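One chain of protein is taken out of this complex; the other chains stay put.
What follows is subunit A.
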Amino acid sequence: MSLLDVRGLRKAYGALKVTDDLNLSVEKGELHAIIGPNGAGKSTLIAQLSGQAGSDAGSVRFDGAEMMGQPMHARVRAGMSRSFQITSILPGFTVLENVAAAVQARRGSSFRFFAPVAGERALNDTAMEALARVGIAERAAMRAAVSAMAKSGNWNWPSRWPPRRNSCSWTSPLPAPAGRRRIAWSRSCAASRARSRWC
C-alpha cells in the first residue's frame, strides 16, 4: 500500500474548481514534484493534504490511516509535515528555540508548567544537531527574525526534524519524498534546499 494515498480530492472556491477529483499515490522513498503555472492550485493542494485548508470531498490516507477531517496538528503528529512557500517562523524566538519547539512537539507532554524549558538538554541537543546538519549551528542564539537567512525568505527551516519512522515531507510547490530512514529525510531536505529558489 502507498504511504500517501489521495482519492477523489476536491476543492472549489465559489465557482472556481481548484482541486478537481485529484488522485495521487506516493510510495515510500519517492520524490515527486507538482508543477503548474501561478494559480494552478499547487499551494491549495498542499494546504488540503496538510489539513490547513478543508476539502469538499475525497480521502487522504497516510500510512493506512484516514486523515480527512483530522486537524493539521494531528496530521503532523501522524508523520505528515509541510513547509511553507512564504517562510513561516516564530520570529521572536531564537533560531534554536524555533527548532527546539518542533522537537518538543514530538517529545513528551507540553502541559508542563514549572521546569524551565530552556534547560532541557535533550530538546536543545536534538535541535542543535538539526541546525548543524543544515549548517546554521552558529546562528543558534540569534533571533529568528534577525537571522539573515530567514529574512531573505528563500530557505526552509529544518522543521521536519526529527524524522519519524514513517515520515513524508514536502515543500510547496515541490513535494519532497517520503522515506523510512534518515538518509531519505536528509536527501529530501537537500533536495528542497537545492530547489528552494522556486519555493
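Operating definition for what follows: a contact is a pair of C-beta atoms (placed from the backbone, for glycine too) under 8 Å apart; a residue touches a chain by one contact, two chains touch by 3 or more; residues count from 1.
The rule we apply is simple: contacts and distances are computed from a predicted model.
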item	value
Name under which UniProt lists the unshown chain, selected from "Alkaline phosphatase", "RsbT antagonist protein RsbS", "Branched-chain amino acid ABC transporter permease" or "FAD-dependent oxidoreductase"	"Branched-chain amino acid ABC transporter permease"
Touch criterion as defined above, residue of A:Lys42, A:Arg82 or A:Arg139 at the omitted chain	A:Arg82
Option from A:Leu16, A:Ala33, A:Ala132 or A:Val146 whose C-beta touches the chain left out	A:Val146
Interface with the undisplayed chain - residues on subunit A	50, 52, 71-74, 76-77, 81-84, 88-94, 97, 101-102, 104-106, 108-118, 120, 143, 146, 159
